[in-house]
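Note that one protein chain of the assembly has been removed; the remaining protein chains are unaltered in position.
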Amino acid sequence: MADTARLSVRDIRKSFGAHEVLRGISLEARDGDVISVLGASGSGKSTFLRCINLLEIADTGEIWVDGEQIRMAQKGGRNHPASQRQVDHIRSELGMVFQSFNLWSHMTILQNVIEGPVHVLKRPRAACVEEAHALLKKVGIADKADSYPAHLSGGQQQRAAIARALAMKPKVMLFDEPTSALDPELVGEVLRVMRALAEEGMTMLVVTHEMSFARNVSNRVIFMKEGQIESSGAPEAMFGAGASPAFRQFFGHFGG
Amino acid sequence: MSTLELLGFGSTGWGALLLAGAGITLAVTAAALAIGAVLGAIVAAAKLSGSVVARALGSAYTTVFRGIPELLIIYLIYFGGSSAVTAIGQAMGYEGFLGLPSFIAGALAVGIISGSYQAEVFRGAYLAVAKGELEAASAIGMNRALRFRRIIMPQVMRYALPGMGNVWQLSLKDSALISVTGLAELMRTSQVAAGSTRQYFLFFVVGGALYLVLTSLSDQVFDRAERRANRSMPSAMGQV
Partner (left out) sequence: MDFDFLSSTMVTLIKALPVTLALFALSVSIGCVLALLILWMRVGGNRYLSAFAKAYVFVFRGSPLLIQMFLVFYGLAQFSFIRNGPLWPLLREPFVCAVLSLALCTAGYSAEIFRGGLRSVPPREIEAARSIGMSGFLLVRRIIAPIALRYALPAYSTEVVLMMKSTSLASLVTVWEVTGVAQRLISHSYRTMEVFLCAAAIYLVLNFIVLQAMALLEYSLSRHLRAPRQRARPEA
């Protein structure tokens, strides 16, 4: 199965000191899957996402991206990636969108978007610039190419961040609560971009609180509780008759 | 002799020498700042490193060279350096006293001092770089060298600018102490002029005024540089 899945994660465990945050998470994402990861704060959803692109290092478990396993080694009793080069390579195939956008403040939007393709993928600059303009147009901020991040609204910044991640032509896009830091009226424009991406067939793993997205756009919903996957399934089932009591209680807070 | 003659550029005028002194002041300060930048970067790296020993050594450097009077450090470098050079000369067969050139001694001394201030400036600037931006760089697959070159360095330079302005001003004024080595910078030239004409008040006021010119010009240069560097920061107009 591992070689047909875009992303395969097996039995990830992670502790911070004495606190076990992830207690054995496994997941498989096939090409085109849009998976929403829901859960209360402290359930481990963000940590799980960050373990996938190794911003956090899991204590145990396996991660396969497009059939390639991230090689790990034991160093000083702790789990550690075996090859930094492999890590950099894998990361360049995974796109990540952060809650706080994390655009590079000293570069214009255009420069932000071409930075990865030019300096990590080493592609010719002119081609990167052309593609960048196309991407910015696609996310709806074509006119902001030469502006600096600080001059954009939150929604515009997040869309720029999505364009930046897309510029790397990733196999899987990881979204870490992409709309949580946005004012309510700006959330919609970002969700629209994400929906368009999903409809184009991008494989996406989205940690979110946006129930409408989970329900209407994703094709699988995962509910995490206390470091484990409490239940998962298709949205119709999860939000309908097939909901577990825990999940029903959870999304009840969001007005269904 | 009239004031105008004394300050003028004629044969009895000290004007040219004073301006030359100001030039040497600028040169020795620039040299000191360059030396200090190298030292400061090393010490900042040490203080930011994971190694306890490195951090301790870095701390010791900044504590010592910010805590000891500049004059004492100049004496150390100048007299100590001269002794060292003389010893080397004697080892190579030259008898007699060899002095460490005062420009080098002065630049080295002020450089070592400014290095300790610059270390703090670099360290603060590094810590100010948003962690999230570095994460985004990692997430996109940049390796350490790329992250350093494309994200950390440009932002450190930008955040360090105000602090560097201060260090420059500090070093400019510290350079006056190099006069004790006999270097013909502005302080020493004023002193020599004052002493030989007995017009102490005049020449120290003029010397002071020239220093004021140097510091205000420097202020403006750094202000302009900061404004340019901050064009990427939020302005009152651009906010939505």
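Each chain carries a letter (A and B) given by its place in the written order, and its residues are counted from 1.
Note that contacts are C-beta pairs under 8 Å (C-beta built on N, C-alpha and C of every residue); 3 or more make two chains touch, one makes a residue touch a chain.
In this text, all values refer to a predicted model and were calculated from it rather than measured experimentally.
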- Message: I'd like the shown chains that the missing chain touches, ordered by label.
- Response: B
- Query: Which one, B:S51, B:Q90, B:S196 or B:S216, makes contact with the chain that was left out?
  - Reply: B:S216
- Message: With the missing chain put back, one of B:V64, B:I88, B:L127 or B:M153 would touch it. Which one?
- Response: B:V64
- Sole residue of B:T62, B:S190 or B:S232 that reaches the chain not shown, by the stated touch rule: B:S190
- Missing-partner contacts on chain B, residue numbers: 63-64, 66-72, 75-76, 79-80, 83, 173-177, 179-180, 187, 190-191, 194, 198-201, 204-205, 207-208, 211-212, 215-216
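In the analysis below, only the chains that are shown with their structure count from here on.
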- Item | Centroid distance [mean C-alpha coordinates] between chain B and chain A, Å | 47
- Message: Quick check on the complex: what are the chain B residues that touch chain A?
- Response: 130, 132-133, 135-144, 146, 150-151, 154-155, 158, 231-235, 238-240
- Message: Using the touch definition from the top, list the residues of chain A that touch chain B in their complex.
- Response: 53, 55, 84-85, 88-96, 98, 100-108, 115-116, 119-120, 147-153, 156, 161, 164-165, 168
